[in-house]
Every structure is written in structure tokens, then in C-alpha cells.
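The structure under discussion appears below in the form of C-alpha cells.
Here the complex is missing one protein chain, while the rest keep their positions.
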Amino acid sequence: MGEFLILLVSTALVNNVVLIKFLGLCPFMGVSKNTESALGMGLATTFVITLATAATWILETWLLQPFGLGYLRILTFILVIAATVQFVEMVVKKSSPELYQALGIYLPLITTNCAVLGIALLNVMEKSSFVHSMVAGFGSALGFTLVLLIFAGLRERLALARVPAAFAGAPIGFVLASLLALAFMGFSGLQLK
Amino acid sequence: MIAAILSLSLLGLILGFGLGFAAKKFAVETDARVAELEALMPGTNCGQCGFPGCSGAAAALADGKASPTVCPPGGKALIQALAAKLGVSVDLSGVADEGPKIAAIEEEICIGCCRCLKDCPTDAIVGAAKQIHAVMREACTGCEACVDRCPTGAITMDPVPITLQHWVWPKPLSEGAKAWA
Amino acid sequence: MTGFVATAPLASPHAHSGGRVTWVMGKVMLALAPATLYGFWLYGWPAIHLWVITILFSLLGEAFCVRLMGRRAIPVLMDGSAALTGWLLALSLPPWAPWWLGAVGGLFATVIAKQVFGGLGQNLFNPAMVARVALLISFPVPMTQMVAALPLGSVGAPDFVQGLRITLAGMPNYDAVASASLLGHAKTELSRGIDLVQTFASANAPALSFIGARTGSLGETSALLIAAGGIALIFLRIITWHIPVAMLLGIALPALIGHAIDPARYLGAGTHLLSGAAMLGAFFIATDYVTSPNTRLGQLVFAFGCGFLTWVIRTYGGYPEGVAFAVLLMNALTPAIDRLIKPRIYGRDRKGKPMELPEEKA
Partner (left out) sequence: MGLMEKIFALLEHGPGEHWGVHPDDRKRPAADAPLRVLPLPERLHVPLQQHIGAAARPIVLVGQKVLKGQLLAEAQGATSANIHASTSGTITAIGEITAPHPSGLPCAAITITADGEDRWIDSEPAVDPFSLAPKDTAARIAAAGVVGLGGATFPSALKLGLGLRAKIHTLILNGGECEPYLSCDDRLMRDFAAEIIDGIRIMLHATGAQKAQIGIEDNKPEAIAAMTAAARKFAEISVCPVAARYPMGSEKHLFSALTGQEVPADGRTTDLGVLVHNVGTAWAVHEALRHNRPLVERIVTLNGGAIAFPGNIRVPVGALVEDVLAYASLKEVPARLVMGGPMMGSLLPHTRVPVVKGSSGILALTAAEAAAYDPGPCIRCSSCVRACPVGLLPLEMSAHIAASDLNGAVDLGLKDCIACGCCSFVCPSHIPLVHYFNHAKGELAAQGRTQLRNDAAKRLAAARAERIERDTREKAEAAARRKAERMAQKAAEKAAAEAAAAQEAAGTAAESSEVTT
């Protein structure tokens, strides 16, 4: 239990997928204008990442490895991820049309969110157990959601600030992200023992 | 080679069936938003938006072909209602709200031709043939549909005068505005 | 004499309490002065030079940006916020650090962390702490090179010119004793596998002193003077007790528990509170108006978080000191705290629903 907790903290905070590994910047910049859609995006991505981690672990262990099909890894992973995203899109469209409208193009774009593929690939490289992979995937996704929420809160406040015209919009978003990454450097080398 | 083809095909098949099943299960009927949007519109079909009537504008809004600022007579209130319904944000500061205007008929020029009566979407103009027409201020929406119909140019759009009850505090200059000047 | 005509409609009120932003900043600087002067005495001329340079470059950065945006610089500089930022940054640098550290830090604080966001009140992170963290990550060696105190007038203390040489040209071969701060020492020894009981039993362990004749940056030396300045600010009604108390509690509580469980692994609460930038952070950094929550309740949560994260980073993290990181992390959470914790509106409950009418008494 304690091991998984450490793994969660490590993947969510210390090796945060957005701020330390710089993966998934596209939705991080795109869907962080307000907290509600950021939460929706975070949850959708968490779902996709966790599911994709499980599916890719299964594929890797029972299909790709036994048959020596390592060269098809990225292809198969993308296939699974795309299918999962399609599924999530249907569910969101059905359950919350507002959220569907707010996420817009970024919802199908989870497919190409490099965080999803990245985490799946990294987990497979680790060659860890199924549960371990799942926890690591979930932790990373949690870190993504957390940072997305924090960033959305900051940007909501930024929307009311008098940012100079030259920096308004995306530029100040990137400056803000860099400062947030600076703050997250405080967790570097964190060892819970 | 065979294994690769087989495995990928199998995978594709499984996922395809799964998604097909999900698509049935989570099917969404085409949204009733057009009707909801149309209910918000003034319903006068004045045509200032450039669409065929309010229902046309509502359909364009739902398709994303029109912005919530499409309807001039609706004013800022309608823009915000539409934006909320569509789940988009609009910057109202750019919307020039000149304040409401209503039509006025100059009695010397009016020839009593009744053309404007027929075009008024709210029946706000009263009159009869060869009689001077008059605008009922309360009913006029300021849609300007009548202005071009008048053969003598007797109809003008006058701003509604500001009274003590309708006066609105002007927006204060933003902080430091003087320092920026 | 009744020739009065109003030019524009001005809203009420037509009276004012008389407070000004400049005075707020001025009072904070006044409260910082005793600890700063003591630090000057302790570390001599190099520290004074660094302080001046850091503030100068902060002002320069601010003035540059303001001019770039076509405004007059002097009225903006007069609000005192840039000078205060520079001052706080100077207090968190090693006293004998080279001049360019202060210069880069000062510019980074006012340009990147503040003016890019729109200037005073618009920044989301504490500018001084952003600069400190950026320097720490970019230049870890000069940022952690501490010297032992060498008070003004004592034997071997650098005079004005020697001080300039140290600040401008670095400090090679100077006979000042390089020294480690207490937290840094503890961290190094722990990583070498020596437990804390042994570390502090040995003779060369850094002393823990309330008055502050110890190694560290200017703002870390005298916990007593910093706390005194902070308490003065509370009495001047510039800040309230909420943030300092909650932040110190946030450090002390986990430290107490940890130390009780395993004194060889965890430093005691007193050590935590009196070393590093805990006091400076609690009274002067976390209390920054711009980057702390609006409500007192939110401030309590915010400051406790600052304290707790400070303890976590000090205890488990890779850096010996965590105040700056902790403050930045909680700064990032401030909008979320403000969103969740709002004052209760009259006649409504916390959620904003109108109150129920009390039951009719029969």
C-alpha cells in the first residue's frame, strides 16, 4: 500500500507529466480557460490514460511480446487509444452536451495527446507489473488533471488582469506555465522515506 | 507477417464492434437547441441579421455559422442569453450598444400610403389610407423594417431619450487610465 | 461663492479613510529595516552592496517595462512595490553573492514575474520568490555558497572597497570562512548516512541561534528581528495574525510529530522555525497581498499549506530549504482557494443560498 502511495506521489507530483516531462501541452494550453472544462478534460484524459494503460499492458504482455511484434507497438497503441477516445467522446456527448461543446476539438484530440501515448510507452518500458502500471498511469493522469485545474484557476484570474497587449493570450499562458514548472521543481528529488 | 496482419485485424475488428455497439448505446438525438435558441430570439423576423427570419438565425447559431451578436434589436441581453445557451464566451465590450431607437413618422411628409403598416413585424404603426400614420412607441422594436418602405422618406429612427429612470452610470475609466494617457 | 459645477458624475462615497498603497509598502520596508541592518552589520559591506544592486535592478526592470508601455515611470516606481520586491529578494540571497546574481534576480522579479502580467496586483506568483527559485535552479552553486558571519569592524571584515571587490569580482581566496547553513548541513549529513543526533552532537555543527549570529542569507539570520518586524506589521494593521501563525503552525506541527517519532531522521520544531527563511516567509513573503487569498479563512488554509509544504520539501525533497517553493506552489493554488472559500453573504449561507426563515414560534 505504502509503495503505491509513493508511486502515486512520484508520478503525480515529482515527475509531473506536464510540468516536468512536458507532455500533453496541447490540451494544457487549449482547455485551461475555465475550471469547469478543465475538470471535464482532466477526467476524460484520466479515464483514457488509465484505460489505455491497462489495454496496452495487456497487448504488450500477451500479444506483442509473445509474437515478437515489438515494431507494431506504436501502431497498436494508437489504435487502442483512438478507440478509447471515440468511446469517451460518445459518452460525453450523450451525458453532457455543454461539456462536449466546451471541450470542442480538444476532445477527439485526446487521441493525439502525447501524454496518453507517452505514459503508455513509458509504462511498457518499465516492464512493471499490471497493478504497478495501472497505478503509475493513474498517478500520471491525476497529476495531469491537478495541474490542468491549477492552471485553469490561474488563467481565470489572468483573464481579468491587465496583461500588456504583446503578451495577452497564449504568450502569457506559456510564461505562466513556465513559472508553474519552476514551482513544481520544488518537488524534484522528493523521496518519501 | 501473418501474425502481425492477423493480430491487427483482430484488434481492429474487436474495437470496431465495441465502438459500433457503443454508438448504438450512446446515440444522441439531434439536439433541440435550435428550438431553444429560436425561443430566445425576438421572433419579429425583421431580417437585420441577414438570415431568413429568426428561425434561420437560430439554425445558423446552432451550426456555429453566426455569432451570438447576430441580432441587433436583441441588444446585450440577448447576446448574453444566446452565449450562455451556446456555451461560448463573447466580449461585450466590442458590441456598440447605441441605445434603443424607435421609428418616428414626420407628419408633413407622410402621404398615408399604408406600405409601412404592412411591413411592421409588431403592428406598431397605426393608420389608414390617406391618413397620417403614427408609431406606437411602446410597440416599436426599432427593427428599421419600415424605414426603406416609405416612398417619401418620412420615417426616421430616433434614439429613445434618456430619462432619470433609464440613466445608467457610465463605466469608470480603468485604474491608472490617466497614467496611460 | 456658489459657482460650483460638477464636471462628471462621481459615485459615492465622497470620503476616504486616507490609506495609500505607497504607505503600505513603506511600512513593510520599515518593518524589514531592523533585521536588514543587523544583517548588514553581520556580513559587512558585500551584503550592503548586493542589497543596493538588487534593489536598483528591480527598479530598473520595472522602469524599463513601464517606459516600454509608454507610461511615465516615476509615479509607478513611487508605489514602492518594486523596491520592496528587490529588498525581499536581496534578503534571500547569500550575502556575499556576486553582483550579477542580484541583478539578474532583480530584473527577473520585476520583468518576468510582475510586469509581463500587467504590473502591480496582476502577478500570480510572488515576484521575489519567483526570482529566488529561478536563480536557485539556474545557478545552484553561487546560490548556496554561504559564508560565516564576519561582523563589521571585526578583524578581517572587508571594508567598503574590498566589499565592492567581493560583490563585483567574486570572492576567490578571501579569508572568510565558507560555511553551510543549518538546514543544508543537516541535509548533507543525512544523505551521507549520518543521523541527526550524531550530526548535531559533533563540534562543527552550525549553531542554532534566536538572535541570529549564524550562517544564511540576510533574511535568515535573525529570526527574532524578523519576527519583531512582523509583529510590528500586525500592530500597524498591515497584516493580520492569520498567515504568520498558520504558516508557522504548518511547519511546527508535522515537525513536532516527526521529531517525536524519530529524532534521528526528523529535525525538531524549534530548529525548523528558527532556521532558514521560515520567519521571513511567514511574516513577509506569504503575507504578500497580491498572491494570497482574499478571505482570512482562505489565508489560513493557504498559509498552513505553505508551512506544510516547506516542511515536506525540507524533510523529503532535494533542496535543503523549501519556503520559496512552498510559497510558489501555494500561490498557484490561491485562485482555487479563493474560488472555494468565499465570505458568507449577509442573509445567506456559505453556499450562497438564502437563509431559511426561522420557524414561527407558536
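Residue numbering begins at 1 within each chain, and the chains themselves are lettered A, B and C in the order written.
The definition used in the following text is that contacts are C-beta pairs under 8 Å (C-beta built on N, C-alpha and C of every residue); 3 or more make two chains touch, one makes a residue touch a chain.
Everything numeric in this text was worked out from a predicted model, so none of it was measured.
All shown chains touched by the missing chain in the whole complex, by label: A, B, C. Per the touch definition above, the residue from B:18, B:56, B:87 or B:100 contacting the chain not shown is B:100. Seen across the whole complex, the unshown chain contacts subunit B at 41-45, 73-78, 80-81, 84, 91-93, 100, 120-124, 138-139, 141, 162-164, 166-172, 174-176, 178-179.
Take subunit A: the residues that touch the chain left off the picture are 159-160, 162.
Taking the complete complex into account, residues 1-6, 9-21, 23-24, 79, 81, 118-122, 242, 289-292, 294-297, 300, 338, 342-350, 352, 354-358 of subunit C touch the chain not shown.
By definition in this document, only the chains that are shown with their structure count from here on.
In terms of which chains touch, the assembly is arranged so that all chains touch all other chains.
Set side by side, A-B and A-C show the greater C-beta contact count at A-C. At the far end from subunit B, in terms of centres built from Cα atoms, lies C.
Per-chain Cα centroids separate subunit B from subunit C by 53 Å.
Averaged C-alpha coordinates give centres for subunit A and subunit B that are 39 Å from one another. Each chain gets one centre point, the mean of its Cα atoms, and the points for subunit A and subunit C are 33 Å apart.
Residue positions 69 of subunit C each touch two or more of the other chains.
Within subunit A, contacts with two or more other chains are made by residues 162.
Residues 3-4, 7-8, 11-12, 15, 18-19, 22-23, 26-28, 31, 86-88, 174 of subunit B are the ones that touch subunit A when the two sit in their complex.
Across the complex, subunit C is touched by residues 35, 149-150, 153-154, 156-158, 161-164, 167, 172, 175-176, 179-180, 182-193 of subunit A. On subunit C, the positions that touch subunit B within their shared complex are 9, 11, 69-72, 75-76.
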